[in-house]
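Only one protein chain is missing from this complex, and each of the others stays in its spot.
Moving on to chain A:
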Amino acid sequence: MAEYGNIVRRAVGQLTGHGGVKGFLLQLFRVNDIKTGALVGIDKYGNKYYEDNRYFFGRHRWVTYTTEMNGKNTLWEVDGSMVPAEWHRWLHCMTDDPPTTHPPEPKKFLAKVHQFNNSGTLNCYVPYSTTRKKIHEWVPPKAGEK
């Protein structure tokens, strides 16, 4: 009997826990999942990270994305690559320590502002040749420097 009560209580918590009808609908249509959990942290772009270990492995940590990142409105066009590196580690269960308790080691290759996937945009990666040049052109001397 008591466990049915718990279930009902949790369900009601999920319905009301997103801040009113508008928040609930926003969560429902943006995230497609109305489960609530403990807020573990927010990164500097606005992505919110939640955890609830009562769910099975794989559903126990999740992220709700921010509404604007890298100059693009991501209210409806969310992308998994919006998660920055330090949170990615925790979100994918490579570790149990979120960056809030264990800040990441600064690395040279980590960008200051994390860029999400640029495929199809103007900033996309275009492969280029890394072999040495076959013909080296003659560079004319600078005028005035005789």
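Note that a contact is a pair of C-beta atoms (placed from the backbone, for glycine too) under 8 Å apart; a residue touches a chain by one contact, two chains touch by 3 or more; residues count from 1.
We adopt the following convention: contacts and distances are computed from a predicted model.
Missing chain, UniProt protein name: "NADH-ubiquinone oxidoreductase 75 kDa subunit, mitochondrial", from among "NADH-ubiquinone oxidoreductase 75 kDa subunit, mitochondrial", "AP-3 complex subunit delta-1", "AP-3 complex subunit sigma-2" or "Protein YIPF3". Only one of the listed residues, A:A2, A:A38 or A:I135, touches the absent chain: A:I135. With the whole complex as reference, residues 134-144 of chain A touch the missing chain.
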